[in-house]
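With one protein chain held back, the other chains of the complex are shown just where they sit.
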């Protein structure tokens, strides 16, 4: 983590808003559009004030149609703009799936680099906010499995700023997943230079020597909390925040696991064929001889996201992670 | 494999057609619809003759709209029918993604079992046929990661028949993935009772003692061919055909790997966060102490499916699988 | 034909053949109960007993009409905003609101009253309605499907595909667009450049009609005729009702960010209940006694709602795993065992 003296206590919602504002100020081709992002400022207020400040050609509401929104962004990116679009909630990005998979992810490749798509698709995702059905999906695996997309997800207000600025500046498309439950979490942040690294780099959020917890987005605070509890019980857990799912930072993750010899991967999404499976598989492939125990996964169950009153049972929590840590063949 | 005396040499396309015909004969609520499935019989002729035999209320063409097709099927399934719909190619199922993820997969759960959807979505998938872009996607991970879907894929004409019949008879939705390149592969098959097991069961396609190759759909023949070559080199490779990705047959797979102590997973799809990652991760979780080497994955690269003249480089082939087998720490 | 008067919104249309008085009295009773449910639910949210409520306050005439014109065997496809329509079709309001209480997603049995689970992903219920109607038609049943969506929902691809499928298959569906002028903060002008949403029928070969969405007799007449046309082989119908969202999108929304209060005020006079009440009073069929009975019934329903919502939820962790498939997979059984083990250790002293 950055040792820089910070200047303001800001929520992730605020730093995301600042990132959009600063990017729009610096580059007139940056445009923001989607559903309710204009005068309302987005249902999470991430685009608050942008229409007022930059006018409604720079930040505007579209008709209610996600495939149209992403398709419009593709066309605008083909013609000199840097669109940043908002999908209102995770599950409401699904109508845009064909545009994302067949065009956003592939345009550069199918034109042999002649047409590039500098665009960002912002998706508030995951649960923990007591939301009703279709408002809490963890959809990262769909994107992460699709070659040609970059998939990024911040866990801190500082990362939110730096990663969103990097995503907007990137020549290629980025799926930018915002953990809804962290929108209101605050932190001291220095802007615009937070000191955070860019896309593709994982960071060690907490040092530890006994085992490595690997997490991203909404699961990072769970990992940190678990490490704090474990420390009281005499166990030293290291916490890695991936920040970027694609590209994946093999070096940081594998160095960490080789040092501790044990790992638990934590994700909110359903486990089966999810990002947690990829992490477990690749860490095992690369660190097998260093592993004292198989990499354990603590994930959402393989069920549709449950109703609000049941979500505490679905979400990986400290106790469930501690159970997994306990399972890591300590008797050896 | 079944020891039954077989009666006919049939291609997978033919047994799929037979399965549809027999299901429609047995159950008047079974309907087939999609694009070009009527008089044309489907671009792969899987629905050949059904309109002629059952009339155009039982097998019919729809307007060209995949979300509409799947949505129509949901409604018909809600009202007493058993629709079997065809997506013309893998990538052309993406427009139906929202319907599949938010409705097909969730209807039973969100209505606490009061509304069930007995429906099958047939998707010709994967490559190896020299197809142009959007005609060779391996899309199984998107479905397999989605709780509430069953994901099935046959590798033999017999399995094609039995699994499709089982899928149609199932009370819950099934994504039925048909490996395009195997449509024309023939085998002796006894119909209707092929002796093949139903959904959820993996089978050992070839016995072997040194290592286990785990494959499904289009990769099964690759695994078998590899095992044949390896046998000549003195290595005994066991081949498992998953048949059903969801539900996953942990027992068969893990028993096999525990016995050989080594495993290679083969899939055509991009490796990152794909089904191969899940298999590697869960086999490792469950068989860690039996493993002499990390489970290796041989998969498509993490690139959009390449042009026809390049596909031989992308597809897992015998040599690449043999290389992976060679890597399984034999010196131990 | 349009039944939307352009300049006299506070009176009712002169209908050639208005609905019978007893039908309209039943409508008024429903309207009064509907308003009461809307306001009660809103209050429950303020008290923290419901998580959120997308109210149909001001749109009750659309809600009541959509259900009142249906036969028991007909299907209703509601959105998140159409709780009251579901209730008029027969669903217990407590069950209809259990989703918003945080209990299991669809609180009612859709098959009991032929009310589909209320749908949130916009316009995705429309193809389902076509499927239900087409299946019924194949079996020779006289079922009609009433599929509701909002003005915003008309922009989604599924709206297009559903209307087109219905037209091509000549399915007995009435597509009922409640145009309340807003999709959350986005006004109709950002949703379409067409002269009306009813014009969208033209591109599918579906007859489209506009109607004043706050005029109960006109709604019954237009929707009733549409249902009968659909039932008798006339194919799908598109009806746009022009109404207004009197409150914020949900209580979580702040409408002052995007529309002035004065806009809302202009619609107060067009309140569907006031208009129907004065019509029936003028006709001399609405007495104080009847009004009192309606109010009492509405109060009873509100009380039932309060009590039902107040019931403590019994959380059963098994429910998480029980309904994903008809037979749980071994994977789900293993996962259920994890939770069972956790809970038993928590419960242990």
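By letter and in written order, the chains are A, B and C; residue numbering begins at 1 in each of them.
Everything that follows uses one rule, which is that a contact is a pair of C-beta atoms (placed from the backbone, for glycine too) under 8 Å apart; a residue touches a chain by one contact, two chains touch by 3 or more.
Just so it is clear, the model here is predicted, and its values are computed rather than measured.
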item: For the chain not depicted, the shown chains it touches; value: A, B, C
item: Residue in contact with the excluded chain [from A:46, A:73 or A:167]; value: A:73
item: Hidden partner chain, touching residue among C:74, C:103, C:161 or C:181; value: C:161
item: Hidden partner chain, residues of chain A it touches; value: 31, 57, 62-63, 65, 67-68, 70-81, 83, 95, 98-99, 102-103, 107-116, 147-148, 150, 171-172, 200, 246-248, 250-251
item: Chain B residues that touch the omitted chain in the full complex; value: 35-36, 38-41, 43, 61-68, 91-92, 94-95, 130, 132-135, 272, 301-304, 306-310, 313-314, 319-320, 323
item: Contacts of chain C with the absent chain, listed as residue ranges; value: 155-161, 164, 167-168, 170, 190-195, 199-206, 235
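Basically, only the chains that are shown with their structure count from here on.
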item: Most remote chain, CA-based centroid, reference being chain A; value: C
item: Chain centre separation in whole Å, for chain C relative to chain B (CA means); value: 40
item: Distance between chain centroids, defined by C-alpha means - chain A, chain B (Å); value: 31
item: Approximate Å spacing (C-alpha centroids) for the pair chain A, chain C; value: 36
item: Shared interface positions of chain B, touching two or more other chains; value: 67, 95, 98, 102, 109-110, 147-148, 246, 248
item: Shared-contact residues (touching 2 or more other chains) in chain C; value: 104-105, 121, 157-158, 319, 324, 329, 331
